[in-house]
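One protein chain is absent from this view; the other protein chains keep their places.
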Amino acid sequence: MRRAISIFLLIIVTVGISMSLAKIPFGVPKTKVGRHYINEGVKETGATNIVTSVVVSYRGFDTLGEVTVLFIAAIGLGAILSTVRNKTVKEIEPASLVLYTGCRLLFPLILIFGTYIFIHGHLTPGGGFQGGAIIASGFLLIYLGCRERRISRIASNLAESLGGLIFVVIGLLGLVFGGYFLLNFLPKGTANTLFSAGIIPIIYIAIGFKVGSELASIIDNLIEES
Amino acid sequence: MSFLHSYAYYIGAFGLIFIGLYVILTKHNLIKVIIGLGILDTGVNLFLISVGYITKGTAPIFSRPGIDSEDMVDPVPQALVLTAIVIGVAVLALALSLAIRLYQHYGTLNLRKIREQRW
Amino acid sequence: MIFVVSFLVVLMLVGAVAASIFRDLISAVIAAALVSLIASILFYFLQAPDVAMAEAAIGAALTAAIFIIAIRRTKRYEE
Partner (left out) sequence: MVNPVLLIAVPLGLAFAIPLFALFWKDAAKYIPPAALGFNLVVSLLLLPKVLENPVIVSISGWRPPFCINLVAGPVGVLFSAIIALIGLLVSIYALDYIREGATERYHILYLLLLTGATGVVLTGDIFNLFVFFEILCISSYALVAYTADKAGFESAIKYLIQGAVGSSLLLIGIGLLYGLFGTLNMADIAQNIKSVSPISVFVPMALIVTGLGVEAAIFPLNAWLPDAHSSAPSSISAILSGIAIEVGLYAVARVIFTIFGAQSILPFLAFLGILTLLVGEMCAFSQNNIKRMLAYSSIGQIGLILFALAIATSYGVTGGLFQLISHTLAKALLFLAVGYMIYRAGSLEISALEGMGKKMPLTCLAFAIGAFSLVGLPPFIGFPSKFLVVRAALATKETIFIVLIGLALLGTVIEGAYFFRVVQVLYFKGEKPNPPKKDAPVVALVPMFIFVVLIVIIGIYPKLVTDVLNSAASELLNRLDYIRSVLG
């Protein structure tokens, strides 16, 4: 019964959406804002990756909101799981030597790769979120392979707070120098070089650390033995 | 053939949205419902990206000189989806932590059995 | 090209259906991760490398990992 009703509802929704999809043909250019970003983006922001210039500069406020969402998730998860932490030290079966050594060898490489991804966010595909996720997966590897190791909670809190603060403070500096929040007040440099695009790489590095430490602390909170 | 060409991505996206909503509406296992939320998110993201696609387009990155900017796909949906992916994972993580706590209290993940409060 | 895309779309939908059918939640999570992975390949075909990267790293890998951690702390089989 419930199944029939839900299928009926879903069919109504799907038919409705496909009706309005008729006006949105696939593969045809239909945007005016995006066109402006493509034509003017490199000149205006100095970043050759237009997606980065949209994420950090044109729609930077969304990104600020988005790191806030992740921050909320990390904090909320901690609040929800906080009371279970009864420190019963269970005898954890240690990982085999090969696994242990392999993880410890791979971990710095993954960190370097993640850092590379978010430092070059304004030039190549990738950026703070992707790099942060890669760093977090490095921490996941450490949790799985070297089970007795834990990241320091204070360090991860520090990275979260500082990442967010740097973002907001850079935004406010833009307000002070040019009258607009998140204004790109630094020199743009030559496009397609590492030191270009003004505040974009700085913000992406802050986001990278923030996202990495938040995802790592989410994993840390979830993995904690109960 | 041309039908597939113009609708393959839309079919994929709305298929995922449909399946995701179906799982959320009909399943009783909490983890299953959360998996449904994840599938729904993926479908919505795929839909947003396919709205911005241009046939035979290139990625919106000026990685080397001489790329024709006319052919570039729309960067805005890509930026939106980056945001949406991160929001999605935040919601999923929160939901899973709630599921863990509910399991500790009730010993089950069946939503039919977890029903203290009623209308 | 279009056949590859169609095949991937079909595979993705099959993965989604499988995720909804499997009683073993670990298998369901793996199927859902497959959906995310194929979606990230489709993102790449749609000329969105940034999103493809984010979906592969966050959607497929990390989400599957936190699901499996959560299942390990709850119950593996759906009743």
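Think of it as A, B and C in the order they're written, each chain with its own count starting at 1.
We take it that contacts are C-beta pairs under 8 Å (C-beta built on N, C-alpha and C of every residue); 3 or more make two chains touch, one makes a residue touch a chain.
The structure displayed is predicted, hence computed values, not measured ones.
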{"item": "Among shown chains, those touching the left-out chain", "value": "A, B"}
{"item": "Selected residue (touches chain absent from view) among A:Ala73, A:Cys103, A:Ile135 or A:Leu186", "value": "A:Ala73"}
{"item": "Where the unshown chain meets chain B, residue by residue", "value": "17, 20-21, 24, 30, 33, 37, 40-41, 44, 47-48, 51, 76-77, 80, 83-84, 87, 90-91, 94-95, 98-99, 101-102, 105-106, 114-117, 119"}
{"item": "Sites on chain A contacted by the missing partner chain, in the whole complex", "value": "16-17, 19-24, 30-34, 36-37, 44, 57-62, 64-66, 68-69, 71-73, 75-80, 82-83, 154, 157-158, 160-162, 164-165, 168-169, 171-172, 174-175, 178-184"}
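Methods note: only the chains that are shown with their structure count from here on.
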{"item": "A-B or A-C, whichever has more C-beta pairs in contact", "value": "A-B"}
{"item": "Chain B-chain C separation of Cα centroids, rounded to whole Å", "value": "10"}
{"item": "Whole-Å gap separating chain A and chain B, where each centre is the average of the chain's CA atoms", "value": "16"}
{"item": "Chain A and chain C: spacing of chain centres that average the CA atoms, whole Å", "value": "19"}
{"item": "Chain C: positions in contact with at least two other chains", "value": "48-50, 54, 58, 62, 66, 69-70, 73"}
{"item": "Multi-partner residues of chain A (each touching 2 or more other chains)", "value": "49, 51, 125, 127, 129, 215, 218, 222, 226"}
{"item": "Sites on chain A touched by chain B in the complex", "value": "2-3, 6-7, 9-10, 13-14, 17-18, 21, 24-31, 33-35, 37-39, 41-42, 48-51, 53-55, 59, 62-63, 65-67, 69-70, 72-73, 76-77, 80-81, 84, 123-125, 127, 129, 191-192, 211, 215, 218, 221-222, 226"}
{"item": "Chain C partner contacts - residues on chain B that touch it in the complex", "value": "1, 4-5, 8-9, 11-12, 15-16, 19-20, 22-23, 27, 29, 31-32, 34-36, 38-39, 42, 45-46, 49-50, 52-53, 57-61, 73, 77-78, 81-82, 85-86, 88-89, 92-93, 96-97, 99-100, 103, 108-110"}
{"item": "Contacting residues of chain C [partner chain B, same complex]", "value": "2, 5-6, 8-9, 12-13, 16-17, 19-20, 25, 28-29, 32, 35-36, 39, 42-43, 46-51, 54-55, 58-59, 62-63, 66-67, 69-71, 73-75, 78-79"}
